[in-house]
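First the structure, then my questions, so here it is.
Only a single protein chain was left out; the remaining protein chains are all shown in position.
Then we have chain A:
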């Protein structure tokens, strides 16, 4: 179950590095503004990703697929349609 947390952790760490370490690397006459921009970018982008992740974490509905779409999925994504139901509740 630990590796369920790996992708969000990686992404959070990336944005954290950009947002926290990045400002220290800012140079030049507009240092303050550059720092502000880097921090804002990191926060907004990370938050945007986080909301998308949380929405899908516990979905309340599932996708409704037509027969055509199911068969395309089966062919392209290797999502084979079995002969017997394969439900694990």
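To be clear about the criterion, a residue touches a chain if its C-beta (ideal position, glycine included) is under 8 Å from a C-beta of that chain, and two chains touch if they have at least 3 such contacts; residues count from 1.
One rule holds in what follows: contacts and distances are computed from a predicted model.
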Record-based protein name (UniProt) of the chain missing from this complex, from "Glycerol-3-phosphate acyltransferase 3", "serine C-palmitoyltransferase", "V-type proton ATPase subunit a" or "Ribosomal RNA-processing protein 42": "V-type proton ATPase subunit a"
Hidden partner chain, residues of chain A it touches: 4, 7-8, 11, 30, 32-33, 36-37, 40-41, 44-45, 47-49, 51-67, 69-74, 77, 79, 81-89
